[in-house]
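Removed from the display is one protein chain of the complex; every other protein chain stays in position.
Order of writing sets the chain letters: A and B. Residues in each chain are counted from 1.
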Amino acid sequence: MNTNSNVYTVIYTAVIVVIVAALLAFVSSKLGPAQDANAKAETLRQMMAAARVKPTEDLYAAKNAEVLQLYADNIQEAYTIGLDGQKNGELSVSKDKIDLVSKLKPQHKAILAEGEVTLPVYVFKGNISVIPIYGAGLWGPVWGYIAIQPDCHTIAGAFFDHESETPGLGAKIKDEPWFREKFIGKTVEWGDTPAFRLEKNAEAGGATNAVDAITGATMTSKGLNEALNVWFKAYEKHFGTGALLHMLEEHAVETTPNAEEE
Amino acid sequence: MAQNLKETILNPILKGNPITVLVLGICSALAVTVQLKGALVMALSVIVVTGVSSLICSLLRNTIPNRVRIIVQLVVVAMMVILVDQILKAGEGTYAIDKQLSVYIGLIITNCIVMGRIEAFALGNKPIPSLLDGLANGVGYGLILVIVAFFRELLGSGTLFGLQVLPSGYIPNNLVILPPFALILLGCIIWVHRAIDKDLQEN
Partner (left out) sequence: MEYISLFVKSIFVDNMIFAYFLGMCSYLAVSKNVKTANGLGLAVIFVLLCTLPINWVLNTFVLQPGALKWLGPQFAEVDLSFLSFIVFIAVIAAFVQLVEMIVEKFLPSLYSSLGIYLPLIAVNCAILGGSLFMQQRDFTGIGEPLVYALGSGIGWYLAIVALAAIREKLGYSNVPKPLKGIGITFITVGLMGMAFMTFMGIQL
């Protein structure tokens, strides 16, 4: 057979492309759910690590299904807010259909442009609210989750992740537990500029809203500092001016109608 | 025949090592050598991709029209890479590693070793030797990757596979984990290799 004729070439190419596309589509549809589950479980692990539902190592050792169960057991409610601090959407928290705002980059852009946003707030048991942060590190994006105590002021825990920071330097934000543990008990001064400081020698001044930057990872720390402040600013109206406190009180009234204060 | 097969397998690992001798496929590799675990997964992925793509192309070798040869090869290689990537993403244990390797898994497509072995070997040989040739080249490549990663993780973080190996008094050398050091280390590996095997020296 003449393998160099035009007709043969065209048919051959078409057949190869169809076979390959069909095979890939099949594999992708088979593996897709598992991939999505991995991605979702990863986000949940990071949020729960920030809320200190369980120690981080335990969360990472847990299987996806256990992570989902743990989330469903510990979450109270999840909703989204706008830049005005008011609720503008609900996120489902039932175990079979967990809703997350997982794409943070578009939100980040919208915050900077002061446009329409749907910023997620995940309220865990004990009224601990977990919020995401996102920004640019040295090589790629850095992001994280900050858990805030019911007083809307004290940080209950934090977790940071990154896409491609230098291992051993910038990657310490994720790899070194002492770094995220430093955030516990610190405060966010809503309304101040900056609301939080992650800088060299920041702790020396004795301020409660400051953590020392990582030595040798100046650019990553700088990026993370900016990420924290941009996102804290966006959540300011929600936490700072009492919108949330008010909501929590209402919530308390709804769930405990016989509360004595009433 | 047995002699030939042995040659097919051993040559790419030592005398014809794709990285240190042929200087192919450095593109996607060095960036993943900061930690042994990533390097190992990358090495295994490349071994699978070179081996299976060589096998497929060798099976197709008499049917491929000459004019679209390169495209057909690219499609086969890309398909293999996508499969590897999808499987890594779907496994619960490998998901984190796939994220760490980020774009470099995709870049196996343009890894010159894969295409190079298909062009130079698989299109002119029977399937079984082609498979072995592909696998052996992948191993030769992976070997260098693992050596580089061993030194970078040991000196750069004081760990191996994430476990502390050097005494805690050791201060990790930050230069070692930065990209330029991978190149210098590779230069040194080539130096050692060529000092031992004088036939490989250039004039």
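Quick notes
Everything below uses one rule, namely that a residue touches a chain if its C-beta (ideal position, glycine included) is under 8 Å from a C-beta of that chain, and two chains touch if they have at least 3 such contacts.
What you are looking at is a predicted structure, and each value in this text was computed from that prediction instead of being measured.
Checked against the full complex, the one of B:60, B:75, B:96 or B:155 touching the unshown chain is B:75. Listed residues B:8, B:35, B:53 or B:111: the one in touch with the omitted chain is B:111.
The set of chain A residues touching the chain not shown comprises 20-21, 24-25, 27-28, 32, 105-106, 109, 138-141, 163, 218-219, 222. Where chain B meets the chain that is not shown, the touching residues are 23-31, 70-71, 74-75, 78-79, 81-82, 85-86, 102-103, 106-107, 109-112, 115, 175, 178-184, 186-188, 190-195, 198, 201-203.
Note that in this section only the chains that are shown with their structure count from here on.
The touching residues of chain A, counted against chain B in their complex, run 3-4, 8-9, 12-13, 16-17, 20, 23-24, 27-28, 31, 34-35, 38-39, 42, 63-64, 163-164, 166-169, 216. Those residues of chain B that touch chain A in the shared complex are 34-35, 62-68, 71-72, 75-76, 79, 82-83, 86-87, 89-92, 95-96, 99, 102, 156-157, 172, 174, 177-178.
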